[in-house]
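== chain A ==
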Amino acid sequence: MSEQRMPVRRTAKLFIGGEFPRSESGRSYEVHAHDGRLLAWAARASRKDLRDAVRAARAAQADWGGRTASNRGQILYRVAELMEGRRGQFEQELTDAGAVDPVRGVSAAIDRWVWYAGWADKVHQVLGATNPVAGPYFNFTIPEPTGVVGIVAPEDQALLGLVSRLAPAIVSGNAAVVLASENAPLPAVTLTEVIATSDVPGGVINMLTGFTRELVPWLAGHMDVNAIDITGVPEDMRADVEVQSAENVKRVVRADGADIFSPAAQSPYLVTALMEFKTVWHPMGA
Partner candidate 1 sequence: MARIEKREREAPERREPVWEYATAPESSDIVRLEDRYGLFIGGEFVEPKSGKYFPTINPATEEPLSEVAEAGPEDVDLAVKAAREAQEQHWRGLPGAERAKYIFRIARALQERAREFAVLESMDGGKPIKESRDVDLPLAAAHFFYYAGWADKLEYAFPNRRPRPLGVAGQVIPWNFPMLMAAWKIAPALATGNTIVLKPAETTPLTALLLAQVVQDAELPPGVVNIVTGAGETGSLLVTHPDVNKVAFTGSTEVGKVIRRALAGTGKRLTLELGGKAANIVFDDAPLDQAVEGVINGIFFNQGHVCCAGSRLLVQEPVFEPLLDKLKDRLQTLRVGDPLDKNTDVGAINSRQQLQKIEELVASGVQEGAEMYQAECNLPERGFWFRPTLFTNVSQSHRIAREEIFGPVLSILTFRTPAEAVEKANNTPYGLSAGIWTDKGSRILWMAARMEAGVVWANTFNRFDPSSPFGGYKESGFGREGGLHGLEPYLDFDGGGE
Partner candidate 2 sequence: MSQAAEIERRHPTPVRFNAKEAARLVSRAAAVDAVGLEERAASLAKRSIKRDSKLWALDLVIRSMDLTTLEGSDTVGKIVAMCAKAVRPNPVDSSIPSVAAVCIYPHLVPVAAGQLKNTGVNVASVAGGFPSGLGPLDARLREVREVVELGADEIDIVLNRSLFLGGQYAQAFEELAAAREAAGDTHLKVILETGELGSYDRIRQASVLAMAAGADFIKTSTGKIQPAATLPAALCMMEAAREFFHETGRQVGVKVAGGIRQSKQAIQYLVLVYETLGPEWMTPDLFRIGASTLLNDVLMQIDKERTGRYQSPDYYTID
């Protein structure tokens, strides 16, 4: 066995409806390491792929939102179990992307995922309420998932940055369409491979790799997306995204710039920012 063994290279594909299709446009683009090496060709998603992803998300959302909170929490915990098992691959991809401390980044991403998994069946207790209205009525406020959330992942911190936006979005029962970091998409792709094998129903999380500037307007203007996370949207595009979002009154959220490794970057309020509060009245009378 003195000859060198050729490794089998990975093909990076889109993740839509629980499956891994290539872009319907047949396009792809080169992904380079921070030192210029060619790492892979990633699919270059088109507006039609985005359309399909939103459709898949909508189709999956009712079931996902209808599951018990405990079930969602356990499924997210399972994702963390499998991330831990794949940490070597994640660390390598972060190294290629130029991360200063890939081990720390991967550990933080896994721990953050576990942190959010634990919120699934608690957010209602901390942020829901029964309201003591002045009358013989039982009145309660419950948070519910908003529906389909579009997430433009941050360019840097390719894994932790993505996890910090994705986990709080889906733990409450939303389905997500994610535009991965354009320059460092591979950790996102690996994450979808983890997700595909950890009991997350198909369509709950969808991931598109490609050119951010090309895809963002289609996401921002899509009438069947309920909320959009603009964390990774280039500065000069942000105002326009907000204008587009007005068409169907999308909720617009973004990361606030806190140090991503700090506890300030995780919060149950990021969960409820993508939820709707419903208040119900019922008379109390014999």
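One rule holds for everything that comes next: a residue touches a chain if its C-beta (ideal position, glycine included) is under 8 Å from a C-beta of that chain, and two chains touch if they have at least 3 such contacts; residues count from 1.
Selection rule: all candidates are chains of the complex that A comes from, given by their letters.
Note that the structure is predicted; figures quoted are calculated from it, not measured.
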Selected partner (touches chain A in the complex), from 1 or 2: 1
Of all residues in chain A, those that touch candidate 1 in their complex: 69-70, 73-74, 77, 111, 114-115, 117-122, 125-126, 136, 138, 268, 282-286
